[in-house]
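To keep things clear, I will list the structure first and then write my remarks on it.
A protein chain is absent from this complex, but the other protein chains hold their places.
Let's look at chain A:
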């Protein structure tokens, strides 16, 4: 076999043999649009642009998978730096890289190991970019560990979808893991079920009732939550405005000690250092399924997953694949204003509670604005301290007192979505 070994960045014989079977040959199970061609490979190598969100456990795997499937123009976004506890599965990082941005190191490693690959890193938050950045990609694939971030990405891809121009759809492939469970899904924004359509499938983070945390703890977990949610903001052990960092051993040590004290008060046993640290993620198998889908969509080689795969390997290996359905009145993709039904004497606080607690909305810190007397008025916003203070009194006022009318439109902004969500307020008697 003729060999080109030794020349960096050069091609060599047989390099893409494993992939060419699927690009150059006709087959009985291919996508109806598929046409075997020797040019498909060139499209993958030279033109196709993929965006990977996250360079952690899933992201590292995704980058490797994509690079070895013929993709060369890959961008990766990640706002984190490398921690020692990442090294046991985020295999693009080494001890010497601790403290450096994940996106940068991941890109360097892949570009070095896979000649010709050009991964472009972005050490940024996904919210640092607007719709125009995202629109340049053919496919976006997420390796995130946060539902909020997922929903935000979901919203951005929906913005890029123009009703009049279906070719502008950017497929979103999403994978997630938690312990031994995981899922992979394919979303064609505006066409198939989006993240918010199936929000009820994501169990909301276990929120213990406040009264349990504050005065009636029973489990070690209640004690830890007490320290994290109530004691930390009160005592500010590491300074004003310093948030709890689950990767900082000094922070965890403080929480651990305080949790033990709390538990002792109520004769609760079982506080361990490990419990204090919380949930963990596991090695990624589903990333490969996601990458397979990217390949299928980019090459039209096969019909993509339709559209949700669940994976569990606690007992043997179990998967379940099904078609998640679009929700008619989905707050993200249905493009119809959401309905709100409240009595005019209801307090604004009740509306806020509904927005955060309702299983289909699960907002985190919604900001509510309305057009009153021709002017845009912020009724409540909590993410900016000064505005929060100014608008807090509104929470205890009734909707009627605030001047809201039946049929009024409310615009709600939240971290879970890049666009404001429109609600139509209808008064009940």
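One rule holds in what follows: a residue touches a chain if its C-beta (ideal position, glycine included) is under 8 Å from a C-beta of that chain, and two chains touch if they have at least 3 such contacts; residues count from 1.
Basically, contacts and distances are computed from a predicted model.
Student: So one subunit is absent here. Using its UniProt record, which name fits best from "Large ribosomal subunit protein bL32m", "NEDD8-activating enzyme E1 regulatory subunit", "A-type voltage-gated potassium channel KCND1" or "ATP synthase subunit b"?
Tutor: UniProt lists the chain that is not shown as "NEDD8-activating enzyme E1 regulatory subunit".
Student: Can you say which of A:159, A:285, A:372 or A:415 touches the chain missing from this structure?
Tutor: A:285
Student: One chain isn't shown here. Among A:129, A:238, A:302 or A:354, which residue touches it?
Tutor: Touches the omitted chain: A:302.
Student: Considering the whole complex rather than only what is displayed, give the residues of chain A touching the chain that is not shown.
Tutor: Per the touch rule, chain A residues meeting the hidden chain are 1, 3-6, 10, 12-19, 21-22, 24-29, 61, 64-65, 68-69, 84-85, 87-89, 91, 95-96, 98-99, 113, 115, 179-180, 184, 216-219, 249, 266-268, 274, 277, 280-285, 287-289, 291-293, 295, 302, 305, 309, 312-319, 321.
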